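Left out: one protein chain. Kept in place: all the others.
On to chain A.
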Amino acid sequence: MAATRTASRACEIFTTLEYGPAPESHACALAWLDTQDRHLGHYVNGQWLKPEHRSSVPCQDPITGENLASCLQAQSEDVAAAVEAARASLENWSTQPGAFRAQHLTRLAKAIQKHQRLLWTLESLVTGRAVREVRDRDVPLAQQLLQYHAVQAHTQEEALAGWEPMGVVGLILPPTFPFLDMMWRICPALAVGCTVVVLVPPATPTPLLLAQLAGELAPFPGILNVISGPDSLGPVLAAQPGVQKVAFCGATEEGRALRRTLAGWGPELGLALAAESLLLLTEVADVDSAVEGIVDAAWSDRSPGGLRLLIQEAVWDETMRRLQERMGRLRCGRGLDGAVDMGARGAAARDLAQRYVREAQSQGAQVFQAGSVPSDSPFFPPTLVSDLPPASPCAQAEVPWPLVVASPFRTVKEALAVANGTPRGGSASVWSERLGQALELAYGLQVGTVWINAHGLRDPAVPTGGCKESGSSWHGGQDGLYEYLRPSGTPAWIPYLSKTLNYDAFGLALPSTLPAGPETGPAPPYGLFVGGRFQAPGARSSRPIRDSQGSLHGYVAEGGAKDIRGAVEAAHQAAPGWMSQSPAARAALLWALAAALQRREPNLVSRLERHGVELKVAKVEVELSVKRLRAWGARVQAQGCALQVAELRGPVLQLREPLGVLAIVCPDEWPLLAFVSLLAPALVHGNTVVLVPSGACPIPALEVCQEMATLLPAGLVNVVTGDQDHLTRCLALHQDIQALWYFGSAQGSQFVEWASAGNLKLVWVNRGCPRAWDQEAEGAGPELGRRAARTKALWLPMGD
């Protein structure tokens, strides 16, 4: 009977030529779940942790709804236990030679290789993603990641001398993520000697399997611990004593909330937010290949997010026709079927997509859906949204999976304006057969990764990250390693939280200042140095600066919110010109400034002396300041590099781009040297700057401004004096400042961290601890250079 049925089927298929199911057996995934009696706990310190009296959630097949296992939900105690395990193994792990850690990572790579079928079937079964993608891409990449980072560990002592592992790393992952996201982060962390606690959402067994594979490789069971629990445990994990770094990936708003919650808690916070990508299609592109790029980006279960598609008007119709035709050939289905393009991602993702589509339609958009999609199912079809009015709310919102939102552009200039007109800056691809045009676009896009005539390529050696609200953390390449390193000798972060700090009131009120008598000695330069000249402050009032004897040294202008606004505007205006200067031109300017400082030495020394600095020390301070300017000028020449990666003919350019407008609040210690030490790296990396000089001793900085007025382009450096807390508040809350370095009080640091959540600007705070600016490591170390620019990876495939 069975044979006849088969036979008649073949006959029918011969006519219809349809595709059939190509199911991948997931028996081994179920067998692995059986080893845990279908009851998953956490994996801590090399063993399963299944505490009693915990609630559990079911882990379901997203397509059939079948219960696969029940998963325990962690509570705070379990988090504490996991962090304790990581802390206990840190000492041993981080002090091993890099070569030893390299061997351990290689062993883990081999363990994954030996059990890869289990890994890919389990991942596809529980996430619903197409098994093809997991099997052919994620699993090999996971092994490559381990191997690449093993090599990095092996050479760590030489290549990363002067840096040490941060310590215990907390990693927080979002509800729908490929296990690869975890690999991208744990590999560098483990390689450099950190130990990790991963908090995964409930019902995600693959990370547990990975932890088990790692844990069974004695003798370091506690280096990777995985607990599953609700996202409310994120702050709990981050606030555990000993956690020095928190890496979070997920939605933008959650990242913002975590940034606010963790203000003052101590650990460094690395955010990787939003998953939307961008594809820019010009009229001189291979449109068919670009359409495949769109499929790669949005409808092949590769990227977790949706796609914004910009099409040059001249090829709009042609592209739409090809795209719609192509969409008709896409296949959705059970992820374990080897012949589907797209699986399902569960109810939450589908509802999100549905909501966006409905809203877009109500705002006037056209929606096109196609593809072979099972109807009685949790699937969402490939969807193309067009004609969305540019100002509608949906056009601003993040595009969810599996949507593509298409809009036209006329010129390259307009394309850049539209593409950069979102708060997100993750990844983008540019499709153009004209090299000059492609590079113009690639350099102009404010994103972390640009692919030319390709989309979604990844390699362990290439840093991947973002800018703007996509967060500033990196994974892969050298940048990925620095995420888990800090300069040797940096004390461990401890909480400096002030629970009484009122964010609404910090620095809000300007203390009134009254005349304090006439100035004695030569009057210092007066005014705010904004836009290349000294200007009167908007408040039209001044603050007295007293010398070490308590007598009046001089009056400086009292800057306020409006002055900050003006300074930031001036800095933005100066930015394009400064960015386009060659490194050599920047260096020449810094050297000229150094020479000017040298000429002004007696003047600067006497200003410092009046503030109680000994003559000898004052001379050293000026001398060192001159040296800093020269040193950074010389260093700037060596920026960026080209990488050669597997599976790509052609280079990947690793560019170092300026952050944009960088605000710096200078410390009171070493008033001149700290000012110069912070200014110099910021300038050479192409940033324009708004500075608040030392509150107690701003006059040496103003003296330098007199030189800058004649030497530097207007607006490149802007110096605003005044009440430090008030100016800090204005800067931290400013949405159009891309980074803020703060060297002041603990409370100020906490406020800056909290307020930076607004536009998720990069922040670097001193947590109230003074720095040894006269020491090479702290005053001019590579850390400053790393913080003063961001990386962009530019993929350039070649072929005739």
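Structural remarks
One rule holds in what follows: a residue touches a chain if its C-beta (ideal position, glycine included) is under 8 Å from a C-beta of that chain, and two chains touch if they have at least 3 such contacts; residues count from 1.
What we mean here is this: contacts and distances are computed from a predicted model.
Set against the options "Glutathione reductase", "deoxyribose-phosphate aldolase", "alanine--glyoxylate transaminase" or "Nuclear pore complex protein Nup85", the UniProt name belonging to the omitted chain is "deoxyribose-phosphate aldolase". In the complete complex, the hidden chain is touched by one of A:Ala80, A:Val151, A:Ala339 or A:Ala539, namely A:Ala339. When you scan A:His39, A:Lys114 or A:Arg329 for touch with the missing chain, the hit is A:Arg329. Of A:Cys11, A:Ala218 or A:Ala646, it is A:Cys11 that touches the chain left out of the display. Of A:Val284, A:Ala516 or A:Ala539, it is A:Val284 that touches the chain left out of the display. If you put the hidden chain back, the residue from A:Pro423, A:Pro525, A:Gly650 or A:Gly768 that touches it is A:Gly650.
What chain A contributes to its contact with the hidden chain is residues 3-4, 6-14, 17-22, 132, 136, 284-290, 292-293, 321, 329, 338-339, 341, 431, 433, 453-454, 649-650, 797-800.
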